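For this view, one protein chain was removed and the others were kept in their places.
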Amino acid sequence: MSAKTAAGDVLRVENLSVAVGDTPLVQQVDLRVPARSTVGLVGESGCGKSMTIMSISRLLPGTVRVDRASRILYDGVDLLGLSERQLEDIRGSQIGFVFQDPMTALNPVYRAESQIAQVLRRHEGMRSGPAKARARELLELVGIPEPGRTGKRFPHELSGGMRQRVVIAMAVAAGPRLLLADEPTTALDVTTQAQIIALLKSLQEQFGMAIVLVSHDLSLIAEASDTVSVMYAGRIVESGPADAVLSAPRHPYTAGLVRSMPTFATPRDRPMPEIPGRLPAPGDRPAGCLFRTRCEHEMPACATPPPVFQVGRQDVRCWLAEPAGAPDSGRHLIEEKA
Amino acid sequence: MTEDRAPLVEVRGLGQRFRAGPVRLFGRTPQVVAVDEVDLRIHEGEVVGLVGESGCGKSTLGRTMVRLFEPTSGSITFAGEDITHVRGKRLRELRRDIQFIFQDPSSSLDPRRRIGSLVAEGLEIRGGIPAARRAEMVAEMLDRVGIDPGMARRYPHELSGGQRQRIGIARALILRPRFVVTDEAVSALDLSVQSKILNLLRELKDELKLTYLFISHDLAVVHHVADRIAVMYLGGIVELAPAAELHRRPLHPYTMSLISSIPEGRLAGTEPHRTVRVEGDPPSPVDPPSGCRFHTRCAFARPERCATEKPVLRQLGTGHSVACHFAEEIADGTVTARSAPVPAGPAVPNRTVPDGPHDKLNVAARQLP
Amino acid sequence: MRGFVSWRNLPAVISLAVIVVVVAAAALAPWLAPYGPLDQDIAQRLRGFSADHWLGTDQFGRDILSRLMWGARAELTIALGATAIALVIGTLIGLLSGYLRGVVEWLGMRSMDLVLAFPPLILALLVVALRGPGTGTLIVVLGVLFIPNFARVTYSQVLSVRGADYVDASRMLGATSFRTLFRVVLPNSAAPVLAQISLTMAAVILLESGLSFLGLGVVPPEPSWGSMVADAQRYMVTDPGFIAISSATVLVTILAFSLAADSLRDLLDPRRAITGRKA
Amino acid sequence: MARFLIQRTAIGLVLLYFVVTAIFLMLHVLPGDPAELLLVGQGGTATPEAIAALRTALGLDQPLATQYWDYLTGLLHGDLGTSLQDGEPVAAYVVQRLPRTLLLVLSATVVAVAVGIPLGAWTARRGGTVDAVARALVSTGIAAPAYVIGLFLVYLFALKLRWLPSSGYVSFAEDPIGMLQRLILPTLTLAIGFTAIVMRMTRAAVLEVISQDWVRTATAAGLRSRRVLVAHVIRNALSPVLTVVGLQMGAFLGGTVIIERMFNWPGLSGLLVGAVENRDYPLVQGIVIVIAALFIGLNMLVDLSYPLLDPRGRKR
Partner (left out) sequence: GGGDGDSTSGGDPNAVLKVGLDTDATALVAFRQQGSAQMLITAALHRGLVAYDGAGKIVPAIAESYEQQDATFTFTLRSGVQFHDGSPVTAEVVKANLEFLASPDSAAKLSSVLRGIKSVTAPDERTVVVTLAGPDAAFLAYLADVNAAILPVAALGSTNPTWIGAGPFRHVSVQKGASVTVERFPGFFGGDAKLGGIEFHVYTDEAARNNALLSGELDMVSVVGWADYERVEGAGLTLDVTSDGPFMFLTFNTTSGPFADPRVRRAVGFAVNRENIVAAALEGRGTAMFGLPVPKSSEIYNDTYANHWRLDLDEARRLLTEAGYPNGFEARLLATSAPKFHQDAALSVQSDLEKVGIRLTLDSPDWAGRVERGTKGDYDIAVYGSVGVVNDPSSIDQFLVGPPNQNRSFGFADEKVTELIAAGRRETDAAARKQVYDQLQQAVLEQAPIVGLVWRDQAYGYTSSIGGFDNLPGFLTYESGYSFATVTKG
């Protein structure tokens, strides 16, 4: 229904809910990915970030089900309605995927270049020879020195950073319009991390891709993305332009996160700011506002799930953001989708 | 720091090598030089932070210091006693005073034992404490680290990551050690949990008069916790400075690059600094570069000297040491980076991607059902 | 955890039931068996199923049901005995080889290679020829044959466990090597070893029946399943019931033990038992 | 590589030495005198003098140490000795029998691998009922004693249906079709349990591999699911399967007596059993050495193949 709303969006995730049996893992997530932009998705471990982006290319584990009411519109086409075969044509060619752990994301028994080449053979219809040649070009593109020699190496002979570059080369080999990156730098060193992020940005420019970047590192997201969505316990609690969300968070959870991030500015002689309590497991998430059990601002209204309010440049799912005295006015209320 | 006081822990010329591959009958068995001639003194009540890239030898140094490894060279002194090669009973006695907190709270807890028994194990081994008293002590300790003593009968897998790390801490601290090595004790934890554990460690330090070697790859975390910070690169310490000073006045090019790699947000509050990027990947510790270990990736390297002569750690200001031939020159700008600092990470070849795939892509997209 | 008896656990439940029945039959044979296992009644030989002899009689007119029950004793004695030998020695070798490394490791694992390189049949043949057939001989032979299985499983388990942080943690608390080995390494290596027990029981029964088939098994007239199948084989055409019953008994029992091993493995698999976050 | 080969060969030779010694000692403490057996074993009435004379002729009256030394020196010269029964070289017997055993073992292996691996991968992928049924069948296949399977197959295919000969062996040169026909039943008998084992191992390995990240990477790259299964999953699941195949083949080398008897297939196991029955020491020793050497060689091959299957072990 809203596929037309923003012609510039590569991807629109609408009302995505994902569950295992009766346990919801992800609830009513909306995500808009404008072309050529980077959308950051942050949140703590287990909040459902991976589930969210894996449902986009339908890579969820067998036991996990996507709710019927969810829609994942890629270029206006609902991916959830496609057959497995149709999906196979889209994966890799239009939607690239980079996973967290470069140590295990590559098949240990094939040489780097052939793993890239297999994508080219599959999607570009290239034959083995040209595909390998192109694979070496791609290796160069992702900043691997001596691509001819390095391409002949097996994954275990490459360092973590190099492997992640190979994974990225695979992901962009067929020139996708959307790159989904699930914590692409978490397993890497700080120095390498910076290199990889820089690489992604430069590839984005060259290929004109949109990127969904998942991370638990606020600072990294702040640096790399245009817009940010903050997830908590399976829901997006706050989203908006990266600078706005992270410098002036409106949701207490976002604010807590930002505060508890150690920086050089954090006073050394005082304890670190904490968020009390702990992340609820998917099975025992509280009713009403998910964060209310840990929230210092908890109030009676929190017993009902808050809708999304628009405050400033960001959307916030918190009763605190409710414009004064106008809960029903609906002025700032973005319709909850049933 | 006050160098005159006798340190609680002192390592001198500490080296740790591992076999890299099977023993060879002919020729030299390849070795990993994980720790190479490290000197470090830690004073009572002090927290020394240890940072460095993955694989640079932080854990090995930490583990060697607590004698989980037998050092291959050098010496370790604890409270005046040479413990480099103590074994058997004396070593086991020493475990009371020296403890280790592991990085991964899930793999360092025996999955088949209840947390109560895990925490009590040290006491049990030490002996001489009646079971009832032991249980009391365990309960106290659990309470101290913020775990409901009622959970003592649970198994590790029934706990969250943060809770598990608390158990690891409780287990180590119940023995009332004097010196604790924490190996990436918070790295596996989420932001909101991480600060809690950091706070806990800090409280316990004050309360139990602990001395820490705090290992982490996250400079910002170390900065918050440590009094002094040691920066390690490929087995050796390249810079050692008071925490407050290191990020303000890094002297070693490697430290500079570490700081440059930290995302802007984390640097909030620091003065603007020079952006220095490292080149390429860390070399293999099996066959480390000659001379200065860092010269292969250093933007300031001067091959004549850096590739041949190994720099020693030398004092450059109060409590600030660095192992770089050109530290002063780099600081005052006499020695400049060989190439201009690369602004956007790796050298991305400036080539345009043919339009082909994109056109096809769009066609394909249109053909979607 | 839901109830143990569920559709998913059906194989486990059935196999457990079979094992219970076999063990009970063996244990209670003196009271439950309708006839003495050695009582010949040649006039009644090869009678097929009847009210007097539910499962028929063999070539000496002995009651097959009774012999199967008594045979279960021999079978289980051998299976338990051999498995116990293999378990204790094999696990110890694997444990020490994996934990101590160096010379011990080399000797331990090479001696296992030696046992493996020795054709099992010839070992059985020679030992039987040397000591004479019989339960004791079989226990020893089969026990020795299965030592490497336990040694190897334990060894590879120990190799993966000994590097785990919790082993270092135990050492760090001042535990002696002995304590670390038996309180930490062993329990954490135990799951596949335990599954191996049941699997070995199955394999021992299978091998024993094969050896009995070759006349190398339990000394007659003592009943053993393998020799019963061997006997029955001669009457396969004239008395199909005899072979059907005796080979089905062997098969079902082995099946039960190996299914039990599977279930046990699943049950003991830390990845299933310990539902934490994925790594 | 060369180093590895040399080292393994050296270890193999040491193992072989121990096998030789063990078998030599065990044989000589066995009750039963070969000379006596030769003369009176089937009801004859030879005089003690005649038996003693034969014992001398066969060299059995020498001290054990001498016999052992002679045997070892013979071995070092590549001489497996001669059969006590008819003075024929042991090597000749082995050369005659070994190919047949190998034929049987290999054909069973081919069947087991060709059926077991795809089936194992398929059931692992399918899961659910297919998997449950397959697992039950597999367990039954493993549990069923070979003699029961063999009896059943003979009864069905040779006696009832009369499709295949019940037993025997003819050489390929003599009667190619006849040989293949005679190969089928023993092969099947051996292969049923073997296939089950291969299938079970494949299933386990595939389940292990299928959850690996690189499989997800391949899927995310849009590869066809069939190709993911074959090129990424099965390809990576082969190592443990190969180990099992190697072990099982090794076990078959000297362990197919029942099948050989049942199908009157003149292989090595049958010869071995006969040799033990007749206390033909050199023959037993020769066969055991050959089997052990093959076993060790097979293991070496399996070990050598790991690096081919998985480059991670290649250089170290």
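Remarks
Letters are used for the chains, namely A, B, C and D, taken in the order the chains are written, and counting of residues starts over at 1 for each.
The rule is short, and it goes like this: a residue touches a chain if its C-beta (ideal position, glycine included) is under 8 Å from a C-beta of that chain, and two chains touch if they have at least 3 such contacts.
What you are looking at is a predicted structure, and each value in this text was computed from that prediction instead of being measured.
Although it is not drawn here, the omitted chain touches the following shown chains in the complete assembly: C, D.
Which of C:Val13, C:Val219, C:Val252 or C:Leu267 touches the hidden chain is settled by the complete complex: it is C:Val219. Remark: the omitted chain is touched by one listed residue; of D:Gly116, D:Gly255, D:Gly270 or D:Gly286 this is D:Gly270.
Touching the missing chain, out of D:Ala57, D:Val110 or D:Val230, is residue D:Ala57. Contacts to the hidden chain, counted on chain C, fall at residues 38, 40, 42, 45, 59-61, 128-129, 132-133, 215-216, 219-221, 233-238. In the full complex, chain D touches the omitted chain through residues 30-33, 36-51, 53-54, 57-58, 83, 85-88, 93, 96, 151, 154, 158-159, 162, 165-169, 261-264, 266, 270-271, 274, 276-279.
Heads up, the rule we're going with is that only the chains that are shown with their structure count from here on.
Distance between chain C and chain D, defined via averaged C-alpha coordinates, is recorded as 22 Å. Across the assembly, chain C contributes residues 277 that each touch 2 or more other chains. Among the residues of chain B, those touching two or more other chains are numbered 161. Chain contact summary for the complex, chain A toward chain B: residues 44-45, 75, 77, 82, 86, 89-90, 93-94, 124, 140-141, 143, 145, 159-162, 174-177, 188-199, 201-202, 206-208, 216-220, 222-223, 246, 256-257, 260-266, 268, 271-275, 278-279.
By the touch rule above, chain D contacts chain C in their complex via residues 11, 14-16, 18-19, 22-23, 26-27, 29-32, 132, 135-136, 139-140, 142-148, 151, 155, 247, 250-251, 253-255, 257-258, 269, 272-273, 276, 284, 288, 291-292, 295-296, 299.
Looking at the complex, you find that chain D touches chain A at residues 127, 212-214, 216-225, 227, 231-232, 235-236, 309-312, 314.
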